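Here the complex is missing one protein chain, while the rest keep their positions.
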Amino acid sequence: MSKAVSALSGVSHKGFVQVSEAGLRGMITVRGDLGSAAMKKAVKAATGTAVPAQRRIEVASDRAAAWMSPDELLVLVPYGEAQATVAALEQALAGTHHLVADVSDARAVFTIRGARADEVLRKLCPVDFDALAEGEIRRTRAAQVAAAFWKSGPEEFTLVSFRSVAAYVMGLLEVSVRPGSELFPA
Amino acid sequence: MSTRLSKGGRLIDRTKPLSFTFNGRRMKGYHGDTLASALLGAGQTMVGRSFKYHRPRGVMASGAEEPNALVGLGQGGRFEPNQRTTTTELFEGAETISQNHWPSLEFDIGAINNKVARFLPAGFYYKTFMFPRFAWKHVFEPIVRQSAGLGKVPQHRDEDRYEYAYAFADVVIVGGGIAGIASALAAGRAGKRVWLIEQSAHWGGRAVVDGVQIDGQDAGDWVKNAIETLGKMANVTLRGRTMAAGLYDHGYLLAYERIADHTPGDGRPRHRLWRIRAGHVVTATGAIERPLSFAGNDIPGVMLASAVRDYVVNWGVSPGDRTVIVTNSDDAYRTALALLDAGLVVPAVIDARPEAKGELPEAVRARGVRVLAGHGIAKVKGGKEVTGVSVCIQAGEGAEIESIACDAVAMSGGWSPVVHLWSHCGGKLLWDEAQAMFRPDPKRPATGDDGAAMVTAVGAANGILTPHEILADAHRAAGGTGTAPGAVAAVEAPMQPVWIMPQGAGPALRMKMWLDPQNDVKVSDVQLAAREGYESVEHTKRYTTLGMATDQGKISNINGLAVLSDALSQAIPATGTTTFRPPYTPISMGAIAGEARGEIFQPLRRTPMHGWHETHGAHWEPVGQWRRAYCYLRSGEGVHDAVNREIRNTRNAVGLLDASTLGKIIVKGPDAGRFLDMLYTNLMSTLPVGKCRYGLMCTENGFLSDDGVVVRLTEDTWLCHTTTGGAERIHGWMEDWLQCEWWDWKVYTANVTEEYAQVAVAGPNARKLLEKLGGMDVSKEAFPAMEWREGTLGGFRARIYRISFSGELSYEVAVPASEGLAFWEALLKAGEALGVMPYGTEAMHIMRAEKGFIMIGDETDGTVIPQDLNLQWAISKKKDDYLGKRAQERKHMVDPDRWKLVGLETLDGSVIPDGAYAAAEGVNANGQRNMQGRVTSTYFSPTLGKGIAMGLVKRGPDRMGEVLDFPVDNGKVVKARIVDPVFFDKDGEKQNV
Amino acid sequence: MGLKRYSVFAIVREAMSYHQGWERAWPWPKPKRKYDVVIVGAGGHGLATAYYLGKNFGITNVAIIEKGWLGGGNTGRNTTIIRSNYLQDPSAAIYEKARSLYETMSQDLNYNVMFSPRGLLMLGQTEHEVRGYKRTVYANNLQGVETRWIEPDEVKKLVPIINIAGPRYPVLGALYQARGGTARHDAVAWGYARACSAMGMDVIQQCEVTGVRSEGGRVKGIDTTKGAIDCDKLGLVVAGNSSVLAEMAGFRLPIESLALQALVSEPIKPCMDVVVMANTVHGYMSQSDKGEMVIGGGTDGFNNYTQRGSFHHIEETVRSLIETFPMLSRLKMLRQWGGIVDMTGDRSPILSKTPVEGVFVNCGWGTGGFKAIPGSGWAMAELMARGHSPLTEEFSMYRFREGKFIDESVAAGVAH
Partner (left out) sequence: MLTLECPYCGVKAEETELTAGGEAHLKRYGPGSSDEDFESYLFVRKNPKGVHFERWRHAYGCGKWFLAARCTATLEVFGTYPAQSKEPPAELQAKIRAKRPNWEGYR
């Protein structure tokens, strides 16, 4: 039996779009030389994707690799596979200057689903969504806390925050999706 | 008296009547009315009282510039004072009250000020109320304050909600008149990402009222079609009810959308604050008509000419049956025509210009209206309403040559472009002599992050007042290609500046000419300011309060400037303008706060066990954005009892502390050891793998900034624990040094604070408890103090540090945060028989104090160096450098007289008050009593059954046994002896079992 | 130049002639070729320095040079709070000196500066703050500054519109200075300017300093847009431009210029008779005699000379104050503005000799300058006249070299 629970155990709200806490997700911080062959190999093995370019997230089914900074990636895998992936990454990067850290339990993940999903985030993040490219991950703030998000579907965004502020972030989302507060009502 | 006309009113829907109240009186208006048009329509000419003299006040304008017609609107959690009736849409059931009078609008005691007005000139209060000395505070100020202020104070918590939204655009066009629309069409067709915003609920601005023809259609139809066209453009966003409040640096435009002011309580956010990042801003904000300065120009019924025709044309409201028009330009004749078309009487048009032969004047004459050129108004007759005007020669001193009965006066003194947004970020103005106006100087615009112009003004906002040229200008400025829309309107003869009416008016008349009707600033006040040397326009403004009312001088500033310039006999541009500051019109504090209220006012950080603490009596203490349990209250228990219970239990059995908030930072790499040796005052590179070491960090300025246990995980990996408040700060600080100073060092860091739930298991039964859970070997032999182990404990992945902050046998256990709650509950279950009990931060504080351990934030306050705390043992002598070392070599830092850490014990065993200072003999050069120390931590120790304290004392460690005086509240002095700061278990036998 | 006294009788007299007879509060003199002392900066601090040079030391051959209009800098942009409940001895000494001088300023200057000792509260909203303020009370008692700690119920009595309960930041009590309060900021500058002129000093406005002349490390005079002016002693009292003037004089200061913002609401009827500072949430508020809620906020983090700040600081301040004063939510912001403040390494001021003999500097008041004006002028005058003053001793610009800081952030989050 796993005693692991996500910060909000999957709570969700329906307004003019649906917002939900997405449950546990395996997340690994990887720091090192993103250009190195070892890194390419390690990421390929862990996620099946290439090393993402600047501000890109490379997704392969339930795995992904996201660019965090010039020397940092975030590797996403199913929660149960995090430890094994950490070990594999450590092994693959052995001998190079690197840092691999399991941060699966330090985060909360949210999905914002609906035709107006972007309008919710336009209320919270100082980001130009019209200029947001497909497959781009944006690190920014949601109101008063750090957050990162990407377009995870035609009408869906995935947003990641720190675990300790999960309730605050959900509070923001719940208020922001209340019917009648659409930014661009038809 | 004003009234509703039987027909007309392009904005109202007579099939949709609305009822509202004014001072409790039921009134009727229509859908499409503003509060102002509804009040006028209902015959309510007088709507308030002025600020200083409490004179009767009526509606003067029809838009944002209105200085007088403010009311209190709504009830309970939706009451709001100072609502501008001219920009507030009427809604069913609106409850309004007039302001600034007592007991009633019609009879106001405060109006006594009006009777003695001549004794209350500008700045009179600077010259009196000085004696006796106490009198200002206790006698005069209370009187001034009671008569001051405008609206009533809201009494309830706001029932509405608000929100922010971010937007980005190539061009934001401010103002939905024909200029703004023309610019939007041009920019939209050029494929730019365009926002067009309009403060009112209607598009078209003045042109639709003034009967302009555009491209062969009525302005109204042209506007309708243009808005439809724009609505179809995917790259154009249209927003009504959205006012551009302010323009800030780098194209940051603040726009205030009034979503639900006209539909209160419908569940939508009341206001939305748009933060639009604009590549360029086009201000098509139009112009505001100026009043004329003649005696009695503040009496209810005296209105701006443009406003009069707005009320007739837009809302089917007549300000009066007989309206005298007074002007210095042709434009006001449009008002005459509008009134005539509505079947109302215009007894005369009084034109200050020597002659009035333009197309419009002729048209008015043709309708049989007398035009008195070269004349002016000597004074308006009436009190609470206009009864007539006495006419004089404009060139004269005001002798009445004729008296005309009327119940309204429409005045027009020319137009002032709305240059606020242009000016907010430093755009400069130039004086247009011909039109007597300040308009944007295209050579000196506000500049953006690239140093290039950030704003362009178009149309009337750019000082262009004729429709055809307005359209051309707006089209061109927005990069329009092809031909601009063309307009046809009457040709106007030049206006002629008139700053005082009549020109030769004496002091008696000038004391009755209002410049700022809300604040009661008159021509004579500005002249007085000039006479007394308050020559700078800012001085005059502040001395007279000109332009400081809620309209921020929209109609009064230019007239005031002109009067001031005349008094100083200098040109108006030499006088200059006051600074334009945001917002353009007042915006709600609620909107400024946005969604941040109640639960989401600020982030609240929660540990994985937060919920458990909450349901088990946690008495919270905020630590940064975290909440930590100060103690756990049991039924019938006080905070003090709870803390003592928790301490006793931990000392005698076993306690649990949620230590998850402690910072945890991984530092890894070939140069990690070298890096940590620079960060900490002691050596971390020599720490063997598997071991823990306590470390201190100082700022580069030498002061102690954080402490914590450092753990060597592997050959090239360390884990640094920080204080709860320190995690983000220290991590950021590490990155700062690595990125900006030692970027060639091979070190990576990661802040994993929230990855782990951490529990301190402390007390004699701590080991038993862990053994009960089962798993890794925690025996004394296998797991000595100051070491760490990794493995499983009761089925949990755990890393355990054998470190103690309580002086008890103690293990700090880290498990994945997601399993934190389960682990916490497992500990409680397994520990039942062992007397396990959670303890809070206060118990933790006291136990560490009993042991003489320092606490960052208690013993330190940003002015304390490790040496002050006798922590030399934690400062490596071997290192030639670490952050803070050089600073600690400075003269004052090595002064033997520094206050140093000692223990303090009151002679009577009582608890010495926190923060108390130890007095020394004598006083210093400034007559202050000398001091020689202070209390940094003080508690009642249940373990020792007496008060214990730590403090910093001048040369303290050399003065063991000395008794110090601590003067505390009301002359009482507490005597305390200097002792060793370690009060309990000096030899650490308890923690090393 | 003699002055007609201001009084209620004078007003009645002048009223009879429609106030045509009032004389100038100060003339617009042309600069002389030489003065004994030149003060650069006709703000409150500069004018007060000149005033006390004349009043306390008989030095009246003084010019006060102002780039713009007198009182047009931070003197006319602040939130007019007056208090002296500081923790550290040197601060408590100079601010209390200032506060006590405010008590009699209207009479001393024959100009009503409307000093209103209505009482000032610093809210304790976290345990840490409570500890800091209680400590301050104990220090103040030894420093001769009258303050006391008051409990939530007394806070509520003094400030009926306050939300004591929280939930986020319940009010745990307050540091209360009964004789703290406010004054009319413009009037302070105007009153001093009028009094200085009456002593024969020249207040020279619209005159920008373009250079500082010195020979052999000793000051000779200044160059201005109205010509060269010689002087024996030069006082630089130019908050917001201190570094620029110091650069002209040939030295650098431990100072950065930052924008500080403030705002006022529309006027409402009186609802708060005291000054409230809530440092946890970085907001402070009082109600002006006109009825506006006067609100001050935080400073930007970046160097700035534009007198414009970033709006997000206004948002943070307002949202926090609404949490503590819920009624604010239904008021409107009438006007916001910014001023440029000098920030030193320890956030405390500098009143000091400089590397150039005869040049003295008074700067670095950060966000707390207005309340210090008379004390600052008093001390600066003594320093310039005598070469030393017990009040300025600890505020030397060289303290940073010795590590002898005066850190007020210790007790209060911010130093407004």
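A few remarks follow.
Order of writing sets the labels: A, B and C. Residues in every chain begin at 1.
What we mean here is this: contacts are C-beta pairs under 8 Å (C-beta built on N, C-alpha and C of every residue); 3 or more make two chains touch, one makes a residue touch a chain.
From a predicted model like this one, the values you see are computed outputs, not experimental measurements.
Taking every chain of the complex into account, the absent chain touches A, B, C.
Contact with the omitted chain, checked across B:Glu95, B:Asp441, B:Glu621 or B:Glu735, is made by B:Glu735. Considering the full assembly, C:Leu253 is the residue among C:Leu158, C:Leu253 or C:Met384 that touches the omitted chain. If you put the hidden chain back, the residue from C:Gln20, C:Gln107, C:Thr225 or C:Thr306 that touches it is C:Thr306. Take subunit B: the residues that touch the chain left off the picture are 248-252, 275, 277, 426, 447-451, 700-701, 732, 735-736, 739-741, 743, 880-881, 885-887, 889-891.
If you put the missing chain back, the residues of subunit C touching it would be 241, 243-244, 247, 252-257, 300-306, 310-312, 344-345, 400-402. Take subunit A: the residues that touch the chain left off the picture are 54-55, 68-70, 72, 126, 138-141, 146.
By our rule, only the chains that are shown with their structure count from here on.
If the chains shown are joined wherever they touch, the resulting network is a simple chain of contacts running from one end to the other without closing. Each chain gets a centre from the mean of its Cα atoms; for subunit A and subunit B, those two points are 33 Å apart. Centroids built from CA atoms put subunit C at 22 Å from subunit B.
Separating the CA-averaged centres of subunit A and subunit C is a span of 49 Å. Note for the complex: subunit C touches subunit B at residues 6-8, 10-12, 14-15, 18-20, 22-28, 68-69, 71-72, 76, 89-90, 92-93, 103-104, 106-107, 110-112, 114-118, 126-128, 131-132, 134-139, 141-144, 161, 168-169, 181, 184, 186-187, 190-191, 205, 265-271, 289-291, 306, 308, 310-311, 314-315, 318-319, 322-323, 326-337, 390-391, 393, 401-405, 407, 409-410. Against subunit B, in their complex, subunit A makes its touches with residues 3-7, 24, 29, 31-32, 71, 97-99, 101-107, 122-128, 130-131, 143-145, 162-168, 171-172, 175-176, 178-181, 183-184. Here subunit B touches subunit A in the complex through residues 161, 163-168, 193, 237, 266-269, 275, 277, 595-596, 599-600, 602-608, 625-626, 666, 668-670, 746, 748-750, 752-756, 795-796, 816-819, 821-823, going by the rule given at the top.
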